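Missing here is one protein chain; the remaining ones are kept as they sit in the complex.
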Amino acid sequence: MLDIILAEILVAAIITFFVGRKLAAIIAMAVSILPLIALLDWASLYGFNIIHLGIEKSISIPIAGVSLNLAITPLGWFFALMIIPLFPAIMLFSYSFYKKNDGFYPFMLLALLSSIGIIMAKDMLTFFLFWEMMSWSSFLLVYRSRDKEAVMSYFIFSSLSAFLIFLGILIIYQQNASLLLSSINIESNAYGVVAIISLIAGFAIKSVLMPLHAWAPYVYSKSDEPFVAFLAGGLSKLGYYGMFLILFILAGAKVLETYFTNLSPNYILAVFGALSAFIATLIAFMQDDMRKLLAYSSIGQLGYIAIGFGIGTPLAVSGALFQAFNHAFFKAVLFLAAGAVAYRTGKWKISELGGVGYRMPFTFMATLFAIFTLAAIPITSGFAAKWLLYESAIDAKYIFVAPIMLIAGVGAFLYSFRILYGVFLGENRYPNIKEAPKSMVAAMFILVMPLLIFLIFPGYMLDMMHDALISGNIATLNHNAFVIETSLASYNTIAVIVALMIALIPAILIYKTRKHRVVDFMDNYLAGELPELYDNKISMHAASRFYKPIEEIIGPYFEPGTMSYYMAIYRGLKAISDAVRKIYTGKAGDYAIYVTLFLLIIMGWFIWM
Amino acid sequence: MDVSAIMIKSAVVIAYAFIGTFIGLLFLGVGRKIVARVHNRVGPPFYQGFIDVAKLLSKKTNISHGWIFDLALLFSISGILLAFAFLPVGGIKLLSTDGDAFLVLYLLAIPALGFALGAGASGNPNAGIGVMRALVMMLSYELPFVITMIALMIYYDTTSIARIVELQSVNGISSWAIFIPPFMLAAAVADMALQGMLMEQPFDIPVAPHEIASGPMVEFGGKYLGTLMLYKAISIVVETTLFVDFFLGGGVIMHGGIVANIANFIVWFVLIFIVFTLSLLINTAFPRFRIEQAFTFYWKYEAILATVALIWVYWMVI
Amino acid sequence: MHPVLLIAIPLLVAFIIPLFKKYGPSIALGALALNTGISIALFSVVYSTGTVHEIIAGFAPPIGIFLAVDSLSALLAMIINLFALINFMAIGKASEYKFSMLYLLAVAGSTGIVITGDIFNMFVFFEITAVASYALVASRKDKKSMEGAIKYMILGSLGSIFILIGIALIYSQLKSLNIYDIASRISTMDAKIKWASVAMLLTGIGVEAEIFPLNGWVPDAYQGASGGVASLLSFGPSKAAIYAIARIMLVIFPLQKVYYLVLTIGVITLLIGELAALKQENVKRMLAYSSIGQMGLITIAIAMGMNEKNAILAIFFLMVSHASSKASLFLLSDSSGMGSAATKYTGIVSVLGIVGMPPFAGFWGKWYLLMAAINGNMLWVIVLIFFSGIVEAAYFARYLHRYYGNEESFSRLTKYSMAVLATMSLIFGLLPLIYEMGLKTLFGMGGV
Amino acid sequence: MKAIELLGKGEEMNGRAYVKIDKSELEEAIKTLKENGYNHFVMLSCIDWLDDGEFELVYHLWSYEEREHVMLSVRVARDGESMPSMHELFPQIETYEREIHEMYGIKFEGNPRLTPFFLEGWRDMPPMRKDFDSRKFTKDVFGNISTIEEEEDEGI
Partner (left out) sequence: MRYEEWSGIARKASKRSLWMVHFCTGCGAIEMPPVMTSRYDMERFGIASMATPRQADVLLITGYLTVKTLKRVVQVYEQMQSPKYVIALGSCTMNGGMYWDSYNTIKRLDKYIPVDIYVAGCMPRPEGIMNAFLKLMKLIDEGKARGWERYKKYYERYKKNQEMAFNFVKKEEKEEEKNEGD
């Protein structure tokens, strides 16, 4: 059965090249549901027996003489739960998003195939092959944006990430002469450490950890939204899948600890995560382009996962995995919402948007719920994840990481309000746009569904990652469906929900007993001024350069931006290339001298050496 | 957790909610009286808070700007009551064993976000600017407050406020956190942060009546403004109790039966009144800061002091 | 069907064409098709039985001409003829009979180099291909192609002289021209003369194989040549020359010292090639520099082939991937961009193939090469390969961005033949053909 | 007085130079004064001489060096004679001219903004003119707006 599923995805990828827009979307949607069914079937392995179709657990695909062998692992299954459900929703969304079928569906299906391959890879050859497949299929999706910075930065950074991972794989292969992931143990000598660090760096590029994130704002803000929803939601999780694999399943964290006796490098990973969360949040709320803002917010939220992996205690890692799960869904919803707004108004800049929420209530509701989860409002699952991370930071006494992490959490309110106010509320500058098409709204609400489930039962999430944690030999927290206990304190969602119900009674009482009259937009206090005198052209939009006061204070610190450092390196390379080109002077005489010189040198070398 | 225990617990929570609102409104009136006295004025009667809320709730017409605008009303009351339910009040652990300091910190954010949405939906530019200032204020005073909170947590090795209160009241007043050297500094920093939280004079930038026509509250009238007044009242109690729980042992001086509870309640009440008056006196002494000054004040001076306290505690603990 | 047919048919037909001037191209096409058929048959024979030895004109090896077709040469022969056929279709019937004559000569020459077992015979075929490619480069008759052809001729002839001297030195000592015979008796040669002959041979063939100091002619020749000729050069003569180096290195002089030298030369060529391409604006020159880089990569693979079995596999895959991608890119470079679906497909697929993305042969090439490198634990070689990989990614990304979507002027046949050339790398990347071929013993006697 | 020497005419009136000028020489006069230190344009005022049927426009300038005030007086006929606009010389003249246009009805050619200034929805003749009877106007307009008495039967 599994081979049929994979074959179908490949065939669909090829068919959707030649088929019309609508049909391609339907095929893509149908095919992307298959792996979801497989996931549900494998759930019975890990304690959630939902359906029993007996889909094989492993498969090996012959290609060019060698065979790629895939098998489901607890960790793979958990990460698949984050990434695979995104695809049907994105296909449903793009059913009405695209005017003509110019190559979106085939490469998305290839990306789906390669993400399944990465998650189920049994040996490093398969892992690396599907990793490269993922990078070029996503590159071709970025390539559609026709923007120079996005295309070049994405291609260069993904090849850099691929080479770093390849270096790590090579060194590990040299140490224990086998590619099988199960039979690897990394010796804690200099080579082993270099391998682990290069692997983590390679994965960090794809999961936009701060110093290596330079490509993200360009790519997120230029390529089209449905793909970016997957890029931000799913692809960054593959980076963290790799990191978890190296750090915990292959016991990389232990190797690093034993090697660096005094300063544990995990702390550095946590510090990078914290900086990434903090700086990205500060930059995020200064952006005017909605997609750039969401890009930096995604970098910030992903920093939390790096903190969790950096601290490494069971509390921290389960918090990080929970945050990864939430981030996959709420970031996908936010980008899809941005896509829906752009689809209707054709604009991305917050200064040009405003009041879209009045005319697009469903998109606004989906964004509102996603933002609540992003900003970790207590009863949402976002809070449970962040709570675990904060607990672990305090438990591990990381006094530098904890405050920065908390401030980044509060900073999340700032840019989330900027999106809500700047785009959806405020002055209704688009009074006659219609709600996004049904398929788009349906896609957004499908992605919001999982967040709802874990809103009430965070305990289920801990059950789902139970086996994954054990495979990474990390202890699990004692919890039931509602209450999570840790050594420091406990968090009981039912208590919060019941208390909320009680607390809502007075509010509803006041709201219901006194009648109220809804007033139209122009009937607003404008210090007595009459809009009719200015024939209703008073601009009431206060959202462009919204945080100007602190922008002037914080702005200068982030002025150059990390991309300028990379550009400096690129210019350096170009200078060297100029020097190198000088060798080819263009005159045949010089070339003849080169040949004879070469002859003399190697003859001398042979005879005298 | 059998049903009867839940019933008792929710009854206690509801009772304390009423007590909290009552004390809050009392503080509003008394607060204005204290400020008036400082201005050498007679000042309104102490029950002025009750009258204002009654007048607002009995308004005939209430203007609203759509369902998002009404969200502000729902969020504000429920958020602050929820936060109050998760705080140990005078030694009585309402629900604080089920949640911890981070939960309360984020519960305090719900009303702020509710206002922001309501003000945003009203579409008034003054409201937008007001909300921007409120969020920037939140960002700025959260940093020192969070650092002092972490210092406390590291020192007592727990994040649940109930535990902190227990550990502080081990042997009565002498074991309060404020008497431990680093926490004196931390208490001072937290008090300035409290000034920002309560939106008292030097930091009432978001609701500045002269510059931006009372900021987010521009379009709120009638029952909406009434709810906001209730929120303001309860938030005074909640934020001062938070400060008291962290640094003044939650007002717990005796352990034991009903008598101890009453004594603790009175001590708690006196303590929050002292803290509130302190912030009022600072209120009368200062003109309103600009938002940049407030931001740099918190992120430069306060943050440094707080980090010094944190490192000092960390050095003591390891 | 005797392997010598592969050489005989194109030579014979090349000299018949002047008689039927009008039908020249179509006759050439027929000859090429025939040749491809034979080479595929030869490939399947070698695939099943292993190396094939044939003698011509009845004389025993030390005296008679002797053909040794082993796994790599069978593969190369097939590639050269198959790609030549598609390339000729891509160039289309417009070229007159003189062009098809030269084309056939070049194909015959490069196939000859690949399958011959006799040094002098290899030299003769070198001369044939060299002369044919000088004329082909000059076929466009404009200033740029003239200049390129002249430079190519000067360096090519210099190279041939050195090859001749090298062979003469060997013959003077061992009195035999058969490669395997020489290989078995090489140790009896006087050391100084031996090293001299190695240096001479290496330099001579190196000129044709675009190794670093000797490839001065490459940028101008490729820029001057028309798209079709450039792509012929990229898979024909240069592949044959690199094969010749492999044969000399691994069969005649399997010595450690030579191994280090060729490795360093390979790395330098790779770096110079890639870096030079980064700043290059003109497409053809950029692709030429990138070919130099790829040649460097193959030289590294050959240098490691001495004691790493993986490296041999890497040579196979790299040769195929470079041949197919570069050929299609050069054909594409004739016009200003990738307009229609077919050209877009070709451009993207060939770039992905060269950079070494999974389903294409280039990925396996890089994988086995680096596996071999790590076995010989040469970390610095790996790091440099990665560095050049990133530089390559940079300029190909810029290439893809700049040339996407502009209009282009290709006939339907050219577009589809380009696409087929590019897909070759995909086909060889998927089918296990090369892997099995790679496992067979290379170079018959005395090979690894 | 320096201004009188400069313009060659006019007499000194309780400490200020008072110069009568014809409409055509006005621009010339202001330019010469401006170059010689009178760079502060104080105001432009207008007097309605109803009986001799003329408006008198007075341009007041002040010089900081000599600390002297000069008044250039121009006579314009009441029946809608127009005046050249001087706003190129001093930008604020534009607003003064706009006000005088609204209040007296004198047209200033070249003034870009002769739109309604203080009075919104005013459809009567320019109110500052002497022949405008403000008292009668008030009685007509505000007089007949009836007060809204409480009808007795409603009762409180």
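Here the chain labels run A, B, C and D in written order, and each chain numbers its own residues starting at 1.
As a convention for this text, contacts are C-beta pairs under 8 Å (C-beta built on N, C-alpha and C of every residue); 3 or more make two chains touch, one makes a residue touch a chain.
Predicted model only: the values in this text are computed from it and were never measured.
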> Can you list the shown chains that the hidden chain touches?
Replying inline: A, B, D
> In the complete assembly, which of B:90, B:111 or B:222 touches the absent chain?
Replying inline: B:222
> Which listed residue, D:24, D:115 or D:144, touches the chain dropped from view?
Replying inline: D:144
> In the whole complex, what residues of subunit D lie against the chain that is missing from view?
Replying inline: 118-124, 127, 132, 134-135, 137-138, 140-142, 144-148, 150, 154, 156
>> To test your reading of the contact rule: which positions on subunit A touch the chain that is missing from view?
In response: 523, 525, 528-530, 533
> Since one chain has been left out of the picture, which residues of subunit B touch it in the full complex?
Replying inline: 32, 36, 39-45, 48, 50-52, 54-55, 58-63, 209-210, 213-214, 217-222, 225
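One rule holds in what follows: only the chains that are shown with their structure count from here on.
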>> Counting only Cα atoms for the centres, state how far subunit B is from subunit D in Å.
In response: 61
>> So in the complex, the part of subunit A that touches subunit C is made up of which residues?
In response: 62-66, 125, 128-130, 132-133, 135-136, 140, 143, 146, 148, 151-152, 155-156, 159-160, 163, 166-167, 170-171, 173-174, 570, 573-574, 576-578, 580-581, 583-584, 586, 588, 590-592, 594-599, 602-603, 605-607, 609
> Within the complex, which stretch of subunit A touches subunit B?
Replying inline: 355, 357-358, 364, 368, 375-378, 383, 386-387, 390-391, 394, 397, 399, 402-403, 406-407, 409-411, 413-414, 417, 420-421, 425-428, 483, 488-492, 495-496, 498-500, 502-504, 506-508, 510-511, 514-519, 521, 523-527, 540-543, 546-547, 549-550, 552-553
> Which subunit C residues qualify as touching subunit A in the complex?
Replying inline: 150-151, 154-155, 158-159, 162, 192, 195-196, 198-200, 202-203, 206-207, 213-214, 216-217, 219-220, 257-258, 261, 272, 275-280, 348, 352, 355-359, 361, 363-364, 367, 370-371, 373-375, 377, 382-383, 386, 389-391, 393-394, 396-398, 400-401, 404-405, 428-432, 434-436, 438
